[in-house]
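A short worksheet on the structure shown next.
Note that this complex is displayed minus one protein chain, with the remaining chains in position.
Let's look at chain A:
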């Protein structure tokens, strides 16, 4: 077991209490902030190399959003760490009852390649804030970023409590043989079913997990809407990071009339964003690997190519593409697109759109666009998803006060902001009593009697309001 030594070292440091003091956690978190500042250039270069990411996108998604999380955590850490005192009933008025936030121990964070800094760093912030030791396993697919993280990050953090482990599927499998106290995984749920594999491995050690997976995020556009604005917001969400975003609008649902209106609007949005030839725009990304490129390219044989469709294998470039009249049986509707292709599936009306969505596995996000509030609310109320955004895409995950997580096949658990801290903490119910006033306990002891029982009932009952409490 090649990682056993590392895991036990981290666990020993944790058991010694090194990660408990708030000052320690703050110091580690501040060091993460310095990592983001001092290594910014390297991060921009690595993500540009791995994904052709535009500096703007990297600054926004891999640095700014991470810093927001960091600051929110540093601002609130002392409050989050405090024991939460709870209301007590009559019998316990003189006792102290509170929830203590205990760290779990050694946390394993497995990150994917599409936002290779953000998706290990934001969970890491939560895990450190909650007082855990952590092993970070960045994705081997985003090679340059993996190397950067493995080489640079350990220099910023306490080596006794934090480590980076690199490698591929074999290494991850060996790593999972060890007992962790929490496993946080972001990745795919379908092919291969890595989420299931991780949870099964976790089950052997009764390790709790958070799985941030994916799915096909539907985007419903009603007939009453400002087409220009819809097209811009949808295009932005779809083509950001060349479509490699777990919460990107995966496919559009609209009437045939709306499809006709959207196509020119989408074309204009794409041109506004990336110019007449997106291949030359510094703001449009590339597919991460040959394997992914080939997979996404295969999806082009769906419906008809209304916009884009050009590809270049050498560059792993796929143009911002819109496919019209896509059928549910087409390739683009069989798997999460995870590329810069937007299939449009035509439906007759909102009810049909809702039925379409509900006939499929629950996605990570659902989007609905309409000038009519009622339409947006209908879609929200009659569907189920990890999160929901009305009249925009992606934005619900930028608020640190909202939880981020999936449901069903799109995941279990959640994080961001305080939800990260809570995810990586065990909430321990604690009661401190005094040794005196023993006669008060007398009614609970054998020999049991109805009379004693009535005393217990009177002091511990919860009555409905308006109930008469006269015995």
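Keep this in mind: contacts are C-beta pairs under 8 Å (C-beta built on N, C-alpha and C of every residue); 3 or more make two chains touch, one makes a residue touch a chain; residues count from 1.
Just so we're on the same page, contacts and distances are computed from a predicted model.
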"Transporter", "Aspartate aminotransferase", "Aldehyde dehydrogenase family 3 member A2" or "CDK-activating kinase assembly factor MAT1" - which is the UniProt name of the missing chain: "Aldehyde dehydrogenase family 3 member A2"
Chain not shown: contacting residue from A:1, A:329 or A:401: A:401
Option from A:99, A:150, A:263 or A:305 whose C-beta touches the chain left out: A:99
Residue of A:78, A:277 or A:441 touching the missing chain in the full complex: A:441
Residue among A:9, A:144, A:174 or A:196 touching the omitted chain: A:196
Contacts of chain A with the absent chain, listed as residue ranges: 15, 17, 20, 54-57, 59-60, 64, 86-89, 92, 97, 99-100, 102, 104-105, 181, 189, 195-196, 199-200, 202-204, 206, 208, 211, 213, 225-226, 228-230, 232-233, 236, 272-275, 281-284, 358, 369-371, 373, 376, 380, 384-392, 395-399, 401-405, 407-409, 411-414, 426-436, 438, 441, 444-450, 452-453, 456-457, 460-465
